[in-house]
Structure formats: C-alpha cells, structure tokens
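Quick one: this structure, given as structure tokens, is what I'll be asking you about.
Of the protein chains in this complex, one is absent; all others appear in place.
By written order: A, B and C. Residues from 1 in each chain.
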Amino acid sequence: MNSSVIVFPGSNCDRDIAVALEKFKIKNKMVWHNETNLPKSDLVVLPGGFSYGDYLRTGCIAGKSKIINDVIKHAKKGGLLLGICNGFQILTEASLLPGILLRNKKLKFISKDVFIKVLNFKNSFCSNYKDKNIIKIPIAHNEGNFFANNNLLDRLEDKNLIAFKYCDIKGDINELSNPNGSSKNIAGIFNENKNILGMMPHPERSIDPFLSSEDGSLIFKSLLK
Amino acid sequence: MLISKDLIKKHGLKTDEFSKIVKLIGREPNLLELGIFSAMWNEHCSYKSSKKYLKKLPTKNKSVIQGPGENAGVIDIGDNDAIIFKIESHNHPSFIEPYQGAATGVGGILRDVFTMGARPIATLNSIHFGSPEHPKTKNLLNGVVSGIGGYGNCMGIPNAGGEVKFNSCFNENNLVNAMAVGHVNKNKIFYSKAKGVNQLVVYVGSKTGRDGIHGASMASAEFDENSEDKKPTVQVGDPFTEKLLLEACLELMKGDSIISIQDMGAAGLTSSSVEMASKGNLGIEIDLDKVPCREEQMTPYEMMLSESQERMLIIIKNGDEKNAEKIFKKWDLDFSIIGKTTNTKNLDLYFHGSKVANLPITSLSTDVPIYDRKWKKTPLPKKEKNLVNYKKLKILDSLKKILSSPNNSSKEWVWEQYDNTVMGDTVQKNGGDASVIRIHGKNKGIALTVDSSSHYCFAYPQFGGMQVVCEAWRNLVSVGARPLAITNCLNFGNPEKEIVMGQFVECLNGISDACTYLDFPIVSGNVSFYNETNNKSIEPTPTIGGVGVILNLNNMVSQSLKSINSLVLVIGKTNGHMHQSELFREVCNINSGPPPEINLFNEKNNGLILLKLIEKKLIKAAHDVSSGGIILALTEMCLLGDIGAKIKINSNNLSNIEYLFAEDQSRYLVEIDEKDQKATFNILKENDIFYEMIAETKKESLDFDKEFSINLKDLKKINTDWFTKYNEIK
Amino acid sequence: MKISAIVTLKNEVLDPQGKVVKQTLKNMGYSNISDVRQGKFFEIHIKEKDPIKGRKLAEQVCKKLLSNTVIEDYKIKVDE
Partner (left out) sequence: MKISAIVTLKNEVLDPQGKVVKQTLKNMGYSNISDVRQGKFFEIHIKEKDPIKGRKLAEQVCKKLLSNTVIEDYKIKVDE
C-alpha cells in the first residue's frame, strides 16, 4: 500500500504520521503543499498541526493550497483520504467533509487522553475495531468543536456517517464525556462513500506500548487489509 | 555636548559608565552608538552584577560538551546523541502583556536551542504569580498559560513539565521562566563564534519592525506605576514563522555552509553581531540598507535595537549563499546578505552610503563594567518553639487543606492546555516527578524537570539554593534517570540593594555546593535582576531545570502506585522539620523559621542507591518527598495510580502529624512487591540507608488506623477543584 | 483605497467567545451589558481608485477567503 502525507507550512504531525505509516508497512512519501501532482497513492493523509499558523480560520488557507486540487481528484476517484486534527479542519474548509470545527467550548486548548466509541466498522479505516470499539486515544486541539446544523446531524446519523463519538471509559456518550462541545459528541466523520475520514483524535500518537495507549494502531492495521 | 544627561539616563546608563564609554572610544558616541552601548551594557546582556559569582559555578564533568557561554548548554548522552538545553526568563514582558510576553519567551528560548543545530524535543516552564486574590492574578495566569501553549503547541513541541506557584511577593512582578530542550547529533553542533575574514553575514527570518526597542533595558529596570505605558517594548510572537525558521535552519544545517549562527534575542541585531564577532576576535561590517524592514523609514537606531522576533544571523561560507537562499525562500522567509566579517575588530555600520557607527568590538563586550556589589548576609532564622499546638491538628483535615491549596493543587488545568504528546515520544507525561521524552527511534530517553522554592530561599538563601538543586536531582532519580546537568534561571530583585545581592550570593553558594557534590554541573542559564515594583523585591527565586538520562527505557519508573497488596517504604530519615512546611504555611499560618537543611552525603547516597534498586527492577513506583511531606507524597502516588493505601507508622519519637507532614530532605517513597522485600532491604542496609515501612497498598481509599478513611475519588476532587473553580466563568 | 470588512458568526451559531466576554464583563460589575458577539475585523489596502471596483474586490475576497459562509456573515465598508 502507498501513501502520501501532505506537508503544509506549519504542519507539525507530519513526521509522526509518517513514522506510524511506516511502522505498519505502508510505503509513504512526503508531499510539499506547493506540488501540483500527487505521487501514485492509495491513501492520502492531511496531518495535524497549525497549517499557516491556523491564522484566519483553522485549516482554511491550507484548504486553498496548490496540492488540494489533486487531493480532491484523488478522493473523487474513490482514493482513501484521512485528515487528522488540523487535517480534519482542512477537509471541512475544502468542503470534502460537511460541518465545521469551531473553537472548543471552554476556549482552551485541550491536550489529554480521551475515550472514543467506534460506530462504524464497514469501511477501510475501522474494520479492526470490531472487537474493541471503545478506545483510549489522545486529543490535542483548540478547535475541535464539531458544529453542524440539525439537518446535517440527522443526515450523518441516518446514513451512519459518524465514525467516532467521545465517550467515557464505559462507553457512555454524554455531556461529561464531551471534551470540547462537539455536536452529539462527534469526534470523526466519513463522507458518503466512506473513503474520506476526518477525525480530531491522534491515532499516530497511540501506536506503541511506551505511549499512553496503543489503540490507534488498529486504524493502520485496518488500512492494510 | 551632543548627548545630554537625560539621554544617558534614558538609556539606563550611569554617568560614570558614560564617561567610561567616552574614554574607551576616545570621543562622545553618537545617538546610535549610545543605543548600542546601552543595549550591550545593561544588566540583562552584560551580567555586570552577577559575572563575578557565575564564574565560580561548577560547569564541567565528563558528559558536558558545552557549558555556559554559548546560546545553550550541551551534554553527551552516548551513541553520538547530545542534548542541548537552556532556561530563560521573560518576566517583565509577561507582566505587561501576559499572552505575548509568555509566548515570545517560549519563542526566544526555542531559538537558543535550534540555533545550535538541535531539533527541540521538549519545553518546560516555571511560572510564579501573586496571591490568587490579587486582582491581576487571574488574568495573568490565564494569559501566560495560553501564551506558553499558543506558541509551543503551534511549534509542535511537547511540553514536558513545569511548575506553577502563587506567592504574594509576585503580586506586581510575576515570573515566567521558559526552558527548551533539543536533540542533536554530537558531531553536528553549531556555534556562534565567527571565523574567517570576508565571510558573508546573512540575515534570515522575519522582517525587522519597530517593536520591542529597548526590551533588554526594560528587563534591567525596576517597575513603577508607569511601566504599563512603556508601550512598544512588548513584541507580538509569530510561532508560525518560527516553525518555518526552525525547519529552514535545520535543512540548511544538514550541509556544511554555516560557519556560525546566532539567534537575534535580547538586543537583536546589536548583540548577535557583536557576540559573533567578539567570540571570533573579528570585526563585522553591516550595510543597514540591506536589513529587511517591516515598516517604512526605519532608522539605523531602530534597526539595531529592535527586538522583533523570529530572526537569525548566520555567517555563511562564501559561495554557499545561493543554496542557502533557496532554502529560506522555499520556507517563505526573508534572506538578505547584510554584511561581512572583517579584520578590523570593529563594528562598522553603514546607512545610505555613509558610515553611521564605528565601535571597537571589545569596548562593547569585554570592556563592560563589572561590579563587585556590596552584599549583606541573611541571618539563619531560629526555630520557634510552641508557636501553636500543631500536634493537636487533625491529620485528614490538614491533608485536605493542603491538597486543595493553590500551591499544592493538581496543575492539570494548566498542562492540559499544552500539547504534551506531539512528536510521539512522550513516554512519561506531566503529573509525575519528571517527564520522560524518548530519543526518537531509540530505546533510551531523557528525564526533565524544573524546580524552585522561593519560600525556602527567602528564609535562608544558602539552604534554599542547595535545596532546589537537590529537588531537581531527586525528581530525575525518581523516574529512574541518571541526573546529568542543569540549567538555571536566577530571578532576584534589585542587585543594588545589599540584602538582595546577599540573597543572590548565598543562593549561588548553595547551588554551587550541591552541584559540585552531586556532580551535577550547570551548563547554561540566565539572570533576571530588578524583579521589583515600587521598591518591593520578589523573594529570591532561582529556578533549576534538570536533565537526566535513562539508558534503557524498560527501567523507567513512575510515581503511580501499580498494584494492591504491595509495600510502601520511606527511604531517608524523618526528623520532624516543620518550619517552612506546607503544614505550617497553609494550616497554621506560620511563615517563620529556617528551611530544612540538607546533608549532601545522604542526598547522593539515597539517590544513587535508589537508582540501583530501580535498575535491579525492585521498584514498582517512586516519588520524592517534598513539600507537604510523606502524606502528600503518598496521596499523590495513590491518585495517579488509582490505588489506595493503608498507612502504618512504626516510628519513633515524633507525633503522627510531625512524621507525616515534616519536610526533611533527601527522602523518597517507593512501592515494592512483597516478594522483593528482602532483596530491597539488604541493599538498603548494605549501603547504610535509613528506611521505614509506611503503608500497604489497597483498593480505592487512603486509610490511617482508626483516624480516617477517605475515598480516592473524593481526594481527587479536592485536589483538582481549586483551579477549575478559580478559572470558571459563571 | 482602504476597505474595512467585518466577519461575524451567523446568529444561529453559538459564539463561545462573545459569551465569555459578556460573562466576564458581568463579573466585573457591568450589569447592564445584555449581550456581546465577537467577530473579526479586516483592514484591506487596495491599489485601486474606483470605489465600486474596490467594493467588488472586497466582496470577492470576503466570500472566497475571509469568511466561511456556512457559519459567517460579512459586511464591507469603503473607508477612503
């Protein structure tokens, strides 16, 4: 399997995701935002960070970068596209995923381990979570408060497009287990074809036994199938 | 006379200093030259009050590659890996504009580390505020914390610890000390010493603006009511540009075109160019028309004194400039050849074709006046007996009171605002004694901590200074790391006052003694004097940043209790030192008396033997006993591990409250498996180490005989509530 | 020519920043402040003399970059 990680000025999880991909034997290339063509890739990843300083609106300037046109083409052809944290924000700004990520409800950056519930296994990213659907994973963001109007929320629920919801250790999804004020505790969503996934938590930071969890590994293992 | 008395004073120079300048250069300086002198000769850049004492500090051992004198210190951790680190203050700007002041503090210290070729792998910070009730405190706390986070998070460098303290002596003078730690291949370290004549001097990074002019002089002056009007001296940080600068510099550093490199920190273009030339015993010539400016019609004076952020000065090998320019353009940064090195040993500045300044480099650097300031000893306070009958206090009530006090509350609220998992190598996070960052791709790591103790240092500076170093040492030992070296940030009041200078001298003596005995040298640091408002000085606050190494990460331990039915021991003797303790301060309202004394032999012995036990895998958890005594240490171990404990005191002639709350030094709590009891005791006995059993671990509650039993959930709430409530907006 | 643009969250979108400002002001004793909304302000300098063309350009810029019309509205003013 081949992947490309797009590097924007201000990306800062690009190395982390590359390390994770390679650890799980996915052949990865780094692609500079100013390029116009993607190398041949089964998977494209938009990494976390503060592209363009997160100035103006988070993700918005990266969403207008040169390489994005080819990323859009890749996704329209059904290629896999994963946006993590800032990558998720870029996906919404580039209209590849619906909704938008607003500032955290308490207006503070939040960095901590949270629990999320995996809600959909019939896709290329999450099949390995069938036996373990409540996972521990770190978040680290200032704008992770997913906002969507009621129509959109209904559509996401009806079509089963919600990938993850914040929950507690037991799997209960409620206000207490919602770290940032996201509508319906949403932590990640798919597009209709489920070839695009945007998520706020960082699977690439939970891939080995020395870190506070290894649960992120399963995403990469799922992708390999 | 061209230069008036008033102008001299405005530049923070004394009249005799000005006379010295005139003598050195054989004429009166022009305004630009006066500005340059004022920038180089102020306390912040010249260390004129502290140099005499800094020279005496131990700065070498077999792991030190570079001690004080460069942008940051460098130590060897084996296999060609070196660690570069330094701590620096940004106190004054953070008081005037907490968000930007703290943010640019982080930005500045990061540049000190990556200018030497290291990729930053962690930041730490020590922040001190006035009393929580003071009307400014909440705003300062929120601004500083979000500023530190705002910059570090954007840079993508994990936060690996820090400390937050409140003390009314900081009401009008908060402290923001930021530390950065980087990793570099030992053979690829870059230094600031210029070499060779006619080499190109290159300016890279952001443009120069009118911001922060005279920031360094501000850091060398006291505050008064009007300080908030000193407007343009605070800069706005741009972490995004800094991130680009970091990547561009590291990309250029892969090759060998850099002769020397230096960030533009305090006193900007002036100090960076003078330092490079001075170290290389060369001259430097700059054409100011080539300096990239953000605003129109900037004068030479403004360009030389601006403290705009995110800029570097590089001396590049002739012929390599094209390639370098390409890299900086790729990262959208300014790149401009502004001058060259010369053999004149002068600083020569040109503007619009004419020479506007011409100063001997030595007059700016080595000829700085050095002061041997008068100082006064702080007397050792007496132990006062029978102040109150504290022995009658209820243990649980006292514990709750301490646990919920601002200084002893969990700092989760703070560090949850700092990204501490980015880079994927944080193997032990904030909340323990030291954080541990893995060396990328390897099975070893470094342990990091920062510590200070203004109360101890104020009560008796020498003991206090010694204690901070030992505390840092202990914190590193507690995670299983070999302590290697420290950096220090010395925050004091006005050195022109004898009592303050005395605090400085004696703290440094204590620091020096401890460092020497523990073979724990000082490799970098910073002095911040004039932390004083309306004639009131802060308590002396040296901050120590410690670095240790764990060669095999499988030997790392943490402070969280691991399982039920194991034993908890106290290593080190408890003599019942109560003065300056949290119990006295928070519960009895007694602030008098001496701080605890340290026996350096025991300190070292206890630490090294504990490391041995850890390496033999006999220790399941370890935590040093510091403020709050045994009971607070035990509670913290319980809370972090979510495992309870039943306290059993077998001791001696102390009352229970003394035993549990005393702050005697050099002690640790350790959790061991019942089956390892014998092996552990044997090693401790062989090495003459005093130890006692203190508890057995159990499920979910902390118990003490018939006196109390309290659920950990309740304790946790007591421990975390203060920050949440304090900052809640209802 | 100098043009100002103001970008604000649509009314139906929660404005947590405005809410916190309002609450803080109340806590500071400003009891008669009934609501605060926070937005962004841009001052755009354009090399252009014709105010109609200037405004048009600003409109475009607001639509294409400065605001996200899913959640935000914008207002433009030609200053000079």
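What we mean here is this: contacts are C-beta pairs under 8 Å (C-beta built on N, C-alpha and C of every residue); 3 or more make two chains touch, one makes a residue touch a chain.
Just so it is clear, the model here is predicted, and its values are computed rather than measured.
Colleague: In the full assembly, spell out which visible chains the left-out chain is touching.
Modeller: The undisplayed chain, in the complete complex, is in contact with A, B, C.
Colleague: Touching residues of chain A against the unshown chain: what are they?
Modeller: Residue positions of chain A that touch the missing chain: 52-53, 55-56, 61, 64.
Colleague: Applying the definition given at the start, please give the residues of chain C touching the unseen chain.
Modeller: Where chain C meets the chain not shown: residues 6-8, 18, 21, 24-25, 28, 30, 32-48, 57, 61, 64-66.
Colleague: Can you list, in ascending order, the chain B residues touching the missing chain?
Modeller: Residues in contact with the chain left out: 96-97, 100, 206, 209-211, 228, 231-232, 234-238, 240-241, 294-295, 308-309, 332.
In this section, only the chains that are shown with their structure count from here on.
Colleague: Could you list which residues of chain A touch at least two other chains?
Modeller: Residues of chain A never touch two or more of the other chains.
Colleague: Could you say which residues in chain B touch two or more other chains, in rising order?
Modeller: Touching at least two other chains: none.
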